[in-house]
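The full complex has more chains than appear here; those shown keep their coordinates.
Order of writing sets the labels: A and B. Residues in every chain begin at 1.
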Amino acid sequence: MPMPTDVVEALLFATDTPLEAERIREVLDLAGVDEARALVDELRARYDVEGRALAIVEVGGGYRMVTRPDYAPWLMRLARTRTRQRLSRPALETLAIIAYRQPVSRPEVDAVRGVNSDGVLESLLERRLIRIAGRKEAPGRPFLYETTREFLVAFGLRDLDDLPRVEGELVIPETATAGVADGQAQVEQGPGPGGPDVAAGR
Amino acid sequence: MMGAATPATAALTLRVGEFEGPLDLLLHLCRTSEIDLAHLPVRTITDQYLAHLEAMEFQDLEMAGAYLVMAATLVYLKSRLLVPPDETEEQLDDEAQAVREELEERLREYARVKALGGWLAAREAEQARIWGRPASELPLPDDIPLEDLSVHLLERALARLIDEQRRRRPREVAPEPLSVLERMTEILAVLRDTWSLLFSSLLGAEPRRPEVVVTLLAILELARLGHLRAQQTELFGEIVLERRNGKEDAGGADAH
């Protein structure tokens, strides 16, 4: 009969997305999530003591089995091409704004960046690093954006608290008063909810 | 010397593409002149900004507009400088001073965002050094985790349907019993990680009849498609399932 930690090992091996403690609990029929966490911790400690190629990391609200960074040179030689492209600077900056101020609307993102963010938001949505979280209770009812779990995984973050603290608060300037944003950040007022601004550019 | 009105000519060769927008350019000018973001020297920075703007070539009208609006703000500030001009302590009237402070705040804010963007970039690079298990072809990349659902996905799905209707391509009616499809997905996912398994291990402890039927159908379909081989060594004996090392294996290598 397999030991519970070994079952956890099998489960972690068999998932390519982070495995939540709750799902471990469910699959192993454990009484509580804490028990599941304890099993992972035990396995993780074992991996760390042995100091081999694999490690267990906590990311995006779950656990993942990954190779340690020291092995990158050989894995790169294995030429498992990574189709995932690096994000551009505008994309990273937009992501930073959303990560800190979520949920946040496009006009607000525009105001911080001083430029239109339509295209960037679109590609971040496409890569599922952000999602639409609803609409803002403001004129034009613009969409609100927030980061996804995929975002946490892509950047190796356990949760949003893993983001570094920034000196001072990130302040989103009022779009109406922001000189630069005038004229471009202003949402074209649609006749009703779901107005033309939403349909634009699709 | 930051009092110099003419910016370094070397800086003028910078292309538009190197800046994310007017704030980025302004920040760059402040950084190269080691300017304190809390005390923006209006005269110097305006002159430098305008000089750069002249050297820029815009392809994007909207982007050009954003740069021009910033230019207008700076020129406005410069025009409100109280005379006599004092190089060390620039004085503005209250109204203009408010605009300056807002601009300074936005600049600091942008500086923070830029720093965070840099942090994320480093983080991304770090993540590129670790490998997880290869993403399986299954579940399909189209499958969205419930917590990452977003209305733009619905919007696109509908747009796709409408588009298809427009092109008047009538869809073929075909049966799609999803639970069999789902079970096929599940079995393939397990076989990826374990290579061979017993039919009985696919079922729960007390399998219900429909579950057995669906599982059996899924296996038959997978066998037909060449994804697995099912073997029964003796009559009424256990069915052993084995993943077939076929073309889907070769495809899997560059599927991620």
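Simple rule for what comes next: a residue touches a chain if its C-beta (ideal position, glycine included) is under 8 Å from a C-beta of that chain, and two chains touch if they have at least 3 such contacts.
Quantities reported herein were computed from a predicted structural model and do not represent experimental measurements.
Novice: Each kind of chain is drawn once; how many of each are in the full complex?
Specialist: Per chain kind, the total copies in the file amount to A x2, B x1.
Here, only the chains that are shown with their structure count from here on.
Novice: Roughly how far is chain A from chain B, centre to centre by C-alpha average, rounded to an integer in Å?
Specialist: Result: the chain centres lie 9 Å from each other.
Novice: For a test of understanding, state which residues of chain B touch chain A in their complex under the given definition.
Specialist: Interface residues on chain B, with respect to chain A: 20-24, 62-63, 65-66, 69-70, 72-73, 99, 102-103, 105-106, 108-110, 112-121, 123-136, 144-145, 147-152, 155, 159, 189-190, 192-194, 253-254, 256.
Novice: How about chain A: which of its residues touch chain B in the complex?
Specialist: These residues of chain A touch chain B: 10, 13-17, 57, 64-69, 71-72, 75, 80-83, 86-87, 89-90, 92-93, 95-97, 99-100, 112-116, 125, 128, 131-133, 143, 148-150, 154-157, 163-164, 166-168, 170-171, 173, 177-180, 182-184, 202.
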